[in-house]
Each structure stands twice: as C-alpha cells, then as structure tokens.
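A single protein chain has been removed from this complex, and every other one stays in its place.
First chain written, first letter: the chains are A, B and C, and each begins at residue 1.
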Amino acid sequence: MAELVSLREAVTELVKDGDTVAMEGFSHLIPHSAGHEVIRQERRHLTLVRLTPDLIFDQLIGMGVADKLVFSWGGNPGVGSLHRFRDAIENGWPTPLQIEEHSHAGLTNRFVAGASGLPFAILRAYAGTGLPERVTHIKSVKCPFTGETLAAVPAINPDVAIVHAQQADLRGNVHMWGITGVQKEAVLASSRSIVTVEEIVERIELRPGGVVLPAWSVTAVAHVPGGARPSYASGYYKRDNDFYSSWDTISRSREDFREWMEKNVLEVATP
Amino acid sequence: MAELVSLREAVTELVKDGDTVAMEGFSHLIPHSAGHEVIRQERRHLTLVRLTPDLIFDQLIGMGVADKLVFSWGGNPGVGSLHRFRDAIENGWPTPLQIEEHSHAGLTNRFVAGASGLPFAILRAYAGTGLPERVTHIKSVKCPFTGETLAAVPAINPDVAIVHAQQADLRGNVHMWGITGVQKEAVLASSRSIVTVEEIVERIELRPGGVVLPAWSVTAVAHVPGGARPSYASGYYKRDNDFYSSWDTISRSREDFREWMEKNVLEVATP
Amino acid sequence: MSASGRSSAETLGYSSTEMMSIAAARELADGQVCFVGIGAPSTAANLARRTHAPGLVLIYESGCIGAKPTALPLSIGDGELADTADAVVTVPEIFNYWLQSGRIDVGFLGAAQIDRFANLNTTVIGPYEHPSVRLPGAGGAPEIAASCKEVVIMIKQSRRTFVDPLDFRTSIGFGDGPGSRERLGLRGRGPRMVITDLGILRPDPETCELTLTDLHPGVSVEAAREATGWELAVGPAPKVTPAPTDSELAHLRRLVSLRPEGNSK
Partner (left out) sequence: MSASGRSSAETLGYSSTEMMSIAAARELADGQVCFVGIGAPSTAANLARRTHAPGLVLIYESGCIGAKPTALPLSIGDGELADTADAVVTVPEIFNYWLQSGRIDVGFLGAAQIDRFANLNTTVIGPYEHPSVRLPGAGGAPEIAASCKEVVIMIKQSRRTFVDPLDFRTSIGFGDGPGSRERLGLRGRGPRMVITDLGILRPDPETCELTLTDLHPGVSVEAAREATGWELAVGPAPKVTPAPTDSELAHLRRLVSLRPEGNSK
C-alpha cells in the first residue's frame, strides 16, 4: 500500500547506490523534482533508464550520478543536443557513461515484458539496423507457427521507478492523464516505486484519458507541487519552453553547468 | 474511413459465408442486434470467435450459422449452461460444432498478437493443464535470454470483427466506455469491422475510461439503438437479468428455441 | 444430520452453503488483493469485505480493479463492478500486467471437479470428444491457479465433485504431487486450502495431498469420507469450524438478498 511520505524520505529509503532507476515521462510529467533530490542525496553508480532522456537526465549525468544509461532517444526536444550527455559519452566527463541504446519500440517492450512478468518480449524491430551489433540485449526468436524470425528483447525490471502524476488520493491511489507514455509499465515493472504528485485529493474523480495506479501497486507517494517543471503537467501548468532553450547555453560549458546546479539544485531545500 | 451504413447493409457487404467472425463484448456491450442480423441473413459455415460466448452465440449456434467456435468460457453468466452450445457439442445439433478452446489469457493474447501485427504471442499459461493436448494452437518457445519455456499462441486475424459501442461521431470515430474487454484488439486484428452504436453524436466528448477507435480504423458504423440488449450499455440501459434467466427455459428444448427465434428474430424487421 | 452428511438448516440455524461462504470469507485478510471468480468465491469475497476485511481489494477478470459492489454481481462484467472500481482496465491488461506478473495475493476459484492434488476441472464431464456434460471451460482459471501467490478453492463436496482422476484438467493445483509446480515453472505457491460445505482441506506439506483439517459443526469425518471419490486423508485431529456468528449470517443473508441492478424482481 502506497505510503504518503516526503520526497526526501522517499529517495532516502527507496533509491540506493548502484540501483537501476527508471524515471519515465514522455515530454509530459517528467519527474524533475525527484531527479533533483537524487542529485542532492548524491546517489552514485546508478543505471538510469528512460526512453527519452532530456534535461533532468542531462543534469543527473553531469552531476556524476550514473554509470550507465539505458535509453532510446537522448536530446533536448525542439532545441538540440544534450551537452552533458554528449560530454559524458564523447569525453567521459565527469565519469565514463556506459550506454545501452534501443529504439523506442524496443525499450517500450522491455518495460511491457517487465510489467507482464515475462522474461522477454517479441517485436518487429531492429531488422537491417546497426543496433543489434551494439546492444547485447537484442536477440531473435522464431515463431513456432510460421517460422518467421522476430526480434526479442529481455524484460527490464528496475529496482525503482520514479514518475510524476497529477493526483493521488488519501489512500495513495495515483491518477494521471494526458500523455502517459510508459509510466504505468515502468511502475509495474519495478520492485519499488516513487510517485510525486501535484495534488493530494480526497477522492479521485476520473478524467477522460485518466490512468489509475492503485495504491497497492505503488510504494511511496510524495506531494510535490510543480514537481515536473520545466516540463508540464496537463491541467496544472504549461511547459517552460524558454527554459528548454536556455538550457542549451547553461549546459554548454562544464563550469556554467556546475554553477547553475549549485545555485538551483544543490542549495535549494528539498520540497 | 468508417462508412455510416445500415446494419443490414453492413452485414450484407462485410460478412460472407465461411468467414471467421469475432463478436466481442465482455458482459458489457454485446452486439446482439448484429448477431440477429447475421442469423436473418442466413450466413453459414462461420468460425465464430469470442472469449465469452453467451446468449447471442447460443442463438447463432442453435440456428446453424457456425461450423467452428473459438472461445475460452461459454456459459450463461450467473445462470448456468448454454443449452444450444451444449446440444451442438454433445449431440451435433443442428450441425456438428468444431471447437478450439483457450483460457481467457490465451485467447486474449491471440487478439493482442493479431492487433500488433505479430505472428504469435508469448505468455505464462496452460502449464500443467489438459488444454495443449486438445488445442493445436498452443505451442511453446524458449526465452533466448533466460532459457525459460513459455507458452506461445498464434495471432488471430478474423475476417470481420463486430462490436457494439455507445457512440460514433459524424466522421465515424467510435467511442466506448465502461468495461471494454478486448474490443479494440478484435477490431484492430480483423481485416474488416462493423461497429453498431447507441447514438450518433456531432462530436465525441471523451468520457472517463473512454476508448476511441479512430474512424480510419473501422470499416462500417451502423446506428442501432438498443443494439446490445439484453446485455447492457453503460450510460444507456441496464442488463436485463430476467431475460438471461428466462433464456435457460427458452433454450432448453430445440422446439421452444426455434419458436422463440422465429418470433423474436426471424420475423423482426432489421433495424 | 441428513443422509447427505450435511446438517440441515433447521437443526443448526444456517445452511451448509452459508457455512461454506462464511468459512471462506474468514480466510481473506484485510488489505489482501484477491482475484475473484464469479459465483461462490465472489459471494465469500464480498462478505469478507463487509465484515472483517473492508480493505480487501477485489479484482474481476473483466478488468475491474478494486470493485466495491453493493449487490452481488451476476456476471463477471456487471456495470456495478465497473462503476465502483478504483480502475477499469482492458482484458489484455488485467491478464498480462496484473495477473501474469504475479502481483495478486489470492486467487479465489470454484470448479465442477477437484482431485486429490487440488487440480480443477471446469471443462467437460465425460470424455473430451464426446462429453456427457459440456461445461463452460477455462475462462481465467488456469492462469489464476498458476500465477496468484496462493489459491483458495470453494467447492461443494460429493463423489461427483471430489474425483480422481479428473475428466479433464483445466487448472493446476499441485499437478501430480510434490515438485510438479516447480518443474512447470509456476511462480505461485498453489492452493492454500479447499473450503467445502463439509469442512476444510489443506495440502499436506510433504505429499501435497489434500488432507481434511477442519470439519464444519455437526459434520463427521465419516460424512466427509463418504463425500470423497478417493480415500480421503484426514489430519490427526480435525478442528471444528467455529459456527457462523449472528453478524456473519446477517451480513451474508443481506448480501444475497440484494438483487443486482438490472433485475426486475
């Protein structure tokens, strides 16, 4: 049953050095505040997982939190490169970053298999691309009925999933709507989960497009209004596109990046 | 793009003798009117597919429409046996009925594979049961990562899917809510589809729990208010539990069954 | 005591079916997540939710998670289940994400036949190709039996239902005995107990064979033996099930008397 705790407590209790941590969010509801708390608590040697690593992953990587990244598209959407992500891969700064990359379809189906209690998933993917050569986590299977060969990817079962949602009720049921990406799969595939929410409500009034994570499928819920900023939370606030643009400048040099992180993350009190 | 047509036209155009026809609905939104039209148009040699064949399948089978039934649970929910279904299997009346039976999980995943453009699906199922001996459509595959053995079922791709929904808009987008079973998968797995709806609305206002089938994924939409009776349509009418009980009496003898069908289906004008 | 070995409602003030429902309800703990079959299991689970286990989470295979029906549903997909649920998901999702993944505490099943290793038949009576009775079939049961952390079975006990061998094995209990589930790679622990209208049977920790451990008030070991199609294993000193309390009976009778929506009478 989901416990209602502070974000600080949730990260202290549930995220350990060396863990595999999925932080999901497909443009929408990206768990920025939780990422900042992981940075403040100086976690190390994490394997970070996300289909679309963007600014918060750039920050986590630039602060040396991660040894490895499992992903399928890493960039600053609509702006360009992630400079800290590139610096880690191209120059090993601040530490070398091992990468395992997939297509969205492949990594998505790793989550689906993980959520489904299956050891692998099959899909039509990767054929004719250079990815299987580079990723040991792509194999193939033959259809026992037609003889066709299909791609196979192993389930991913992170130690912790961290997602952001609009609401939780007093019992810990979680409610999100709008673009919900693979958040449900990430939570269900993981051993533990932290959900930060915009609002605690007495009772969930299900919205159109609403997705519910029952309280008993979530480990901890933390009330963190604005926890997705500068990303957006449908029904609460819009995407801060200007910040996404300005990140391109902030993150370009190691010094400016560190300075920004000091001022805006490390010296900020945990919500 | 979905065409708005009459139910008679839809069945005439889209359901042919010998077709594999999935009519889905999990207790809710069962396409009774469409089933009656298939009976009135005297289709023969159909392979009928449904997780939970109940009254309308009892009627289709009793009227000699089907050569084969693919299913996972056949009964009158809360009441007991389906007498026409039993008579066909136990005594071959009115014609012998070949059966292929699965568990819900297995047949569901046949639809999922069909909707996903995959030749098969893997699942944890059937182990230690008598089903694989009886059903040639259950095999196994080895996980290429862990070596574990899992069940495999082939995709099902019916010629036609028939489902009932609450609403369609003027462009043919379909909107259903409440328990939606495997209706989306059945429609997406099939070459053609017929959706009967309670109401044609100007514009869909998405409801909580609402599922949309975009117009271009559906072949024909027919406006058939009450098309799920005696099943229910959430937001429109309740389940006629008394009729489900009375069906037990009506369907017990071949004669009473025929008489009821004459009066209540064959002699009724197509909506 | 009637000829069938069941105490009559007149003698005891409750029926053997009521005793079965109440004994089963007691086995569900508050806060557990329970995948519920329709019929007897659904009655017992809803009784538990109204008495000692208000936080029991009921999951129905139609996709209803956390259903809190007022009246007993007639079908697994009644509107009442959807309207009162914490979440309604699709049938693929309920089987793949919620059941198969092994996150359900208790699977709660009925059956037409059971054997000494608690394997279940809901498919046919008689030979498969020419059944004397064609039953509804598997439904969700095989994977509920395989994937829930544990399984509780409710079935009325008689020589028609307690048979060995089964006419068809629809859902696995302990298969052919010790080690069967492990060899098949099943991740759930299997049946914890079988609750009948005569008493309670539990698998022997060594042999996995169903062993009579509890008798309902007024039922003799002899009556239970009579109602079993194999030589019934009996535990050292079967306990007597506590009789239904007034409150349990009142809750059960109220629950059963409520007509589901859509019923005219």
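As a working rule, contacts are C-beta pairs under 8 Å (C-beta built on N, C-alpha and C of every residue); 3 or more make two chains touch, one makes a residue touch a chain.
All figures in this text were calculated on a predicted structure; none of them were measured in a lab.
Asks: Taking the whole complex into account, name the chains on display that the unshown chain touches.
Replies: Missing chain, whole complex, touching shown chains: A, B.
Asks: Which residue from B:L82, B:L118, B:L131 or B:M261 sits in contact with the chain not drawn here?
Replies: B:L118
Asks: Who touches the missing chain here, A:D17, A:E42 or A:E90?
Replies: The missing chain is touched by A:E90.
Asks: Touching the absent chain in the whole complex: find that residue among B:T12, B:T95 or B:S217.
Replies: B:S217
Asks: For review purposes, identify every residue of chain B that touches the missing chain, sorted by number.
Replies: On the chain B side, contact with the omitted chain comes from 1, 115-118, 173, 184-185, 188, 204, 212-217.
Asks: Contact with the hidden chain only, please: which chain A residues?
Replies: That gives, for chain A, the contact residues 26-28, 51-52, 71-75, 77-79, 81, 85-86, 89-90, 101-105, 108-109, 111-112, 123-131, 134, 148-149, 178-182, 184-185, 209, 211, 232, 234, 238-242, 244.
In the analysis below, only the chains that are shown with their structure count from here on.
Asks: What is the distance in Å between the mean C-alpha positions of chain B and chain C?
Replies: Those two chain centres are 28 Å apart.
Asks: What parts of chain A, by residue number, touch at least two of the other chains?
Replies: As it turns out, chain A has residues touching two or more other chains at 117-118.
Asks: If you look at chain C, which of its residues touch at least two other chains?
Replies: Each of 96, 100, 147, 187 in chain C touches at least two other chains.
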